[in-house]
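Below is one structure; the comments refer to it alone.
A single protein chain has been removed from this complex, and every other one stays in its place.
Should a chain be cited, it is by its letter among A, B and C, assigned in written order, with residues numbered from 1 in that chain.
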Amino acid sequence: MSTAVNTKKLTIVQAITDALREMLAEDESVLVLGEDVGKNGGVFRATDGLFEQFGDDRVIDTPLAESGLIGSSIGLAMNGFKPVVEIQFLGFIYPGFNQLITHATRIRTRTQSRYTVPLTVRAPYGSGVRAPEIHSDSTEALFTHIPGLKVVVPSNPYDAKGLLISSIKDPDPVLFLEPMKIYRAGKEDVPTESYSVPLGKASVKRTGDDVSIFAWGAMVRVAEKAAEEASKNGMHCDVIDLRTLYPLDKDAIAESVQKTGRAIIVHEAPSTGGVSNDVIEIINDTSFLFMRAPIKKVTGYDTPVPLFTLEDDYAPDEKKIYRAIEEVTRF
Amino acid sequence: MSTAVNTKKLTIVQAITDALREMLAEDESVLVLGEDVGKNGGVFRATDGLFEQFGDDRVIDTPLAESGLIGSSIGLAMNGFKPVVEIQFLGFIYPGFNQLITHATRIRTRTQSRYTVPLTVRAPYGSGVRAPEIHSDSTEALFTHIPGLKVVVPSNPYDAKGLLISSIKDPDPVLFLEPMKIYRAGKEDVPTESYSVPLGKASVKRTGDDVSIFAWGAMVRVAEKAAEEASKNGMHCDVIDLRTLYPLDKDAIAESVQKTGRAIIVHEAPSTGGVSNDVIEIINDTSFLFMRAPIKKVTGYDTPVPLFTLEDDYAPDEKKIYRAIEEVTRF
Amino acid sequence: MDMNEKFPIVQLITGDGRRTGAISENITIEKAKRFYQHMVFSRLFDRKAVNLQRQGRIGTYAPFEGQEASQIGSALAMEDGDWMFPTYRDHAATAAFGHSLKNIFLYWKGCIEGCVPPKGKHIFPPSVPIASQILHATGTAWAEQKKGTDRVSIVYFGDGATSEGDFHEGLNFSSVFNIPVVFFNQNNGYAISVPLERQMKTKTIAQKALAYDIPGVRVDGNDVFAVYDETIKAVERARSGGGPTLIEAVTWRYGAHTTTDEPSKYRDQSESKRRRENEDPITRVERFLEHEGAWDSNWAENVHEEAEQKLDEAVIEMEKTIKSDESLMFDHVFGTDVWPVQEQKHRFFYEGSEKG
Partner (left out) sequence: MDMNEKFPIVQLITGDGRRTGAISENITIEKAKRFYQHMVFSRLFDRKAVNLQRQGRIGTYAPFEGQEASQIGSALAMEDGDWMFPTYRDHAATAAFGHSLKNIFLYWKGCIEGCVPPKGKHIFPPSVPIASQILHATGTAWAEQKKGTDRVSIVYFGDGATSEGDFHEGLNFSSVFNIPVVFFNQNNGYAISVPLERQMKTKTIAQKALAYDIPGVRVDGNDVFAVYDETIKAVERARSGGGPTLIEAVTWRYGAHTTTDEPSKYRDQSESKRRRENEDPITRVERFLEHEGAWDSNWAENVHEEAEQKLDEAVIEMEKTIKSDESLMFDHVFGTDVWPVQEQKHRFFYEGSEKG
């Protein structure tokens, strides 16, 4: 995958900047818009240096209004541009929810593809950085239920760049969620040139015959650690990074559980209505006769994400996942 | 239940008006707010006559702004009132989504119950009345995933009145969804006085040992008809009206599937991320060893609700449900 | 500050068809005839649609009778290549701008094909969530600005729409970026049953332009000349880099909000009668042509006949479609293959009983 290509060591957030820079350079129709994405380079520095390189015409600070931001970007997208919108935190996307659900995602159907909306909305999400209230939402499930929208979440720098490039090139709206907890969790080799990681394809991070663990974003690493620990005790896990939450990689899910007969899904969002339940549905549909134990979920609770002294209690951790591994194997 | 009480024959929408009238009369703190709820009596006449009876102070036409409507009602609710807000169609609630998800449902937690939001938001939903675009959304699943919010859907006049009274009396925000397709589908005996139907409790509409069918709103009647047909061919179904979508009646679900070993869930919303998947989760959790066949879903598609010439193709119907009954029994 | 004074209602022709004395190069016989033709056509269209609804041949419909001058005067100020964002009540505007009549009818018949404008015409389907289209007009016009063309957007919205956040955000965005868009408000005094006084405290909508430091103008929305004149000015300003304008066209709908609405529930319909007698946009042009000695009743009859014929043809075309093809529901959700949609489509078509 990276044999003959030049690479550099980047964090996730740097890989995102890299993808944006690449796309801005490669395609004149790409625009970056958002609050503080210009001179400031984004509150997480995801757009750092882009304003200086591409100017105010391409990297655009907008007024503080998410409906205005998404709504006017829909107009830009319908008229030849590929806007990449930054929402400062996922918890601030809700004022723009109407524009997403009634317009961005329906315009292709409504106009029978006469107009399309190649719009990418980027948003940091999740807890774990001691952020203030409402800054730590993991509400991906609100978006996977919206017809016409793809939802993508990288868990490492390589995927972050490749998936973001795919998202920007995608002819339809994509919500690109960035796990802020691991924005700077470590550097990895990332090809310097443009490449894409396909949407809709999961990635197998670790293999084992006993249990399938499905996760995304910041939870992938946590799941891997739990799996590592479990393997020491003879419980061997597949760890699968779903990467795209709509559409889910049905084949990868089925293949894994048909091998293991046991599944655990890990996410930070509240349990009820979580994307975990879409995975359960797929397992029910494809692999009913293979299952040897009830599927387990390790998720956030049906409560608002707490303020940060409790955020680690709220989020799944190695111990909780380990315990689920024990439970499903002992069933 | 209705032995010694006076009753009158009411449609669902009349039962709703009745509940509102009752609550306005009984409790001075109850207010009705919305677009066209005053003189006009609501676009579906759900508030008919209330303006005349209770006046502009209690039955309030507001400017056309859902965020303003929900947001200011939050303020009213925090300061002693019990606002009952009408959103004209569920598809128009999205501009107020931010107020619902970041405030109405979090204020109790945020203020550790110092302030509470006893707010009821009513909205007609679903297809089947040849309404224009965006008027036919069934996006209940977007709301069941919001911590702090209850979601209620009646399927008949008796429940409509009793559940709405419970919702208004509930100390927390409730989204009360009204299946507009059956707003006037027939009259039933409804007690003239005030009574309540508890939130969180399903209702068994029909019993059978072979298959459990779960539905709500306008789909209950459709499921019952399919079950009737199936029973003629020896396939006997429980039909369970879930009535409250958050929190679901776990015990009723478990009890039924532990008897039948087979389940079908019916809803109008898109398949992926639908409330159906929460039911599947509960079955997985409670009844894994009882299940004899994969659970089947009969739902809308992962597409925007089509304009009305196709709305009957989109929605579940008797045939589709019948076919699912055959499939699960033949598995 | 008296806003009624600051934003006087611009009128070129009085209710009984006389020149007010205001000077404009647009008050010509030729233009009057063109306006008349379009307005008559629109009114007949509207009545046809209401009838079709009554007969169950289309679904719920939102009539615009009384608002023809606002829509025709503004639509004719636009040029090919410009963008138009209508509401559900703006078919006079979209038809005048070149929309397919068949498709407008199909839309109300519940067929998604009706949303598609003729090739090359940038006409967006009616935006149902109130005010949300204001941002799309802002965005498409911003795109034109970025491309360096002189194309502009016009967006229609009602008095009720001014209460939504999107109205505010759209006007603010466009003012900040100096975007070439014309915000065309039809103040018909009601949002369904809610009268203007319950919608806003201000007496004018035009004054809301002051909150964005953009030009605001109030125009007699039943005077097609005045509407045309002011829209031309706003369009020219936008084309030449002068940014957005808010136009308030003060008008009235004679009939119901939609065919499911009963206006007598909330207003005295005698006001509609009075207005029809004194301020009707079509009668006004008729009288104007009379005063100018240019009225030709044969010509007028012809106008009506041609309109009826065109409408009948469109209805015949529309009725060839009984319902949309079911595949349309699935085929335009994504531009790429996405398995849940593909599988669902497959099940719908190939697994017998799914298909009704």
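Note that in this section contacts are C-beta pairs under 8 Å (C-beta built on N, C-alpha and C of every residue); 3 or more make two chains touch, one makes a residue touch a chain.
Small disclaimer: the values here were computed from a predicted structure and weren't measured.
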Omitted-chain contact residue, chosen from A:15, A:50, A:65 or A:104: A:65
Contact partner of the left-out chain, one of B:14, B:67, B:120 or B:203: B:67
Sole residue of C:183, C:212, C:228 or C:334 that reaches the chain not shown, by the stated touch rule: C:212
Residue among C:168, C:287, C:332 or C:345 touching the omitted chain: C:168
In subunit C, positions touching the absent partner: 1, 3, 6, 163-169, 172, 175-176, 178, 197-203, 207-208, 210-214
Residue ranges of subunit B at the interface with the undisplayed chain: 57, 62-63, 65, 67-68, 70-81, 95, 98-99, 102-103, 108-116, 147-148, 150, 170-172, 200, 247, 250
Subunit A residues touching the omitted chain (full complex): 35-36, 38-41, 43, 61-68, 91-92, 94-95, 130-135, 271-272, 301-304, 306-314, 317, 319-320, 322-323
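Methods note: only the chains that are shown with their structure count from here on.
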Central chain (distance from its CA mean to the mean of all protein CA atoms): B
Subunit B-subunit C separation of Cα centroids, rounded to whole Å: 36
Centre-to-centre distance between subunit C and subunit A (centres being mean Cα positions), rounded to whole Å: 41
Subunit B residues counted as touching two or more neighbouring chains: 67, 91, 94-95, 133-134, 272, 301-304
Multi-chain contact sites of subunit C, meaning residues that touch two or more partners: 112, 125, 128-129, 132, 165-166, 328-329, 333, 338, 340-341
